[in-house]
Each structure stands twice: as C-alpha cells, then as structure tokens.
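A single protein chain has been removed from this complex, and every other one stays in its place.
Let's look at subunit A:
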Amino acid sequence: MSDEIKIAAKGVDVFYGDTHAIKSVDVEIDDKAVTSFIGPSGCGKSTFLRCINRMNDTIDVCRVTGDIRLEGQDIYDKDVDPVQLRARVGMVFQKPNPFPKSIYENVAYGPKIHGLAKDKTELDEIVEKSLRRAAIWDEVKDRLDQPGTGLSGGQQQRLCIGRAIATAPEVLLMDEPCSALDPIATAQVEELIDELRASYTVVIVTHSMQQAARVSQKTAFFHLGELVEYGETDRIFTNPVDSRTESYITGRIG
C-alpha cells in the first residue's frame, strides 16, 4: 500500500429530487489499495460510488455538490470529459450489463476505442488476458462470438469485470461484483482484486462483511447517507468506534 491519496472527496452531497441520498461526506481513498464501502441497503453506497466516475450525471434527477478530486484534479470541473474520466475510473455495476454484442466485442470494445491495441493479435491478447483475470476464460473461450447476454448471471458479471479491466483503468469501482457468483468464482474475483491493488486503486461495495474484511485495507461504513466510520479494515472489524458500525457488522438490530 502506498501512502498516496488517489481520490479525495470533501463535503459531498447527493440529491435525487428531494431525496437527500448522501450527506456531507468527506473521504480520502488510498492509491494502490482496496477500499470497501459497507452499510445497509439504501444507505447510499452505490450513489457515492457513482459520484467517483460521474455516473450520476446520467441520472436526470440526480444532483451532486461538493468536491471530488482524482489525483488533485476536480473531476466535476467543466473541462473534464466524463468519457475520458470513465476510461481512467472503470466500473463494474451491481447488475451485470453486457452490451448486446458478442463476448469478444464486449471486452474488445474499450481497448479498441481507446487505441490500446496495435493490431488484431494484440487485441486478442488483451481479450484473453482480461477474461482470464476475470476467471471466466475457460468457460467462454470456445464461444467468444456468441452474445454476452446469453451467459448466466454469474458469467455475465465476470464478463463485465473482464470488460472493465481490459482498458487498464487507474481506479476500478466495483458495486457488489460477487453478489451473483458462486463461492469459487467469488474467491477468484477476490484473488483478482488483491492482484489489482498492486497497480490500481479499487473501491468495492459489498454486503458481505467477510468479503470486506478479506479484500480491503480500508473500510467505510455508511448509514442513512452519512459516512459513519472510516478506517483500517482490521480495526473496523475488531474494534469499531461507533456503535452503529458495531451493530451493523455484528448483525444486530441497530
């Protein structure tokens, strides 16, 4: 883990119309480390995650205020191109969303438009490597030309992970990437996350306390739109300060 701060959020509020979904959140996310966001359903984890690559821009009723910086640069600055930003800050969504295209195209699309491959051979290599890292290569290598939407839920999710890492983003945002996966695929994705942190910043939303404890170095606990507690994962899971954190992670009625 490096001591660098990759993403710094200050006084971030998010509204969906009248719904105040994120309330004045300050957080600094470490570079080359895994940070997990935990908290009860509806507390704003996905909302806050989407702020980091301006995915909320695509939701009409959504309004984001405050300051979010990626390596010191204000990502909401009018000079920042959200498409370019999303190439640097990749995302795996809560619901798998493969393009209605072939498995191959799903992964090759990003590297192609960002000019990451010189020729077909290089592109093939990127596709294979990405699918391998996403622990799905063996299952799809003989059907790369078939539609991604024809895969099972868990396979689609791994395809989307492969797609997200194919463009080699600096930051990878993952919203419950393992919710549709069996224990083996989950372990493989966790292994991948651990591997990614050598070169990337990973932020993962998860409902599994054990997963957060296993994969992340820092943990943020959200509750009703507030960031209640943020710190070293080891400490959060052995000795949380806030009683709401303790209640949540020990499975108590808050």
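Here is the rule we go by: a contact is a pair of C-beta atoms (placed from the backbone, for glycine too) under 8 Å apart; a residue touches a chain by one contact, two chains touch by 3 or more; residues count from 1.
Going forward, contacts and distances are computed from a predicted model.
Of the names listed as "ABC transporter permease", "DNA photolyase", "Phosphate-specific transport system accessory protein PhoU" or "Acetoin:2,6-dichlorophenolindophenol oxidoreductase subunit beta", the one that matches the UniProt record for the absent chain is "Phosphate-specific transport system accessory protein PhoU". Checked against the full complex, the candidates A:Val80, A:Ala187, A:Met209 or A:Leu224 give a single residue touching the omitted chain, namely A:Met209.
Listed for subunit A, the residues touching the missing chain in the whole complex are 209-210, 213, 237-240, 243, 245-247, 249-254.
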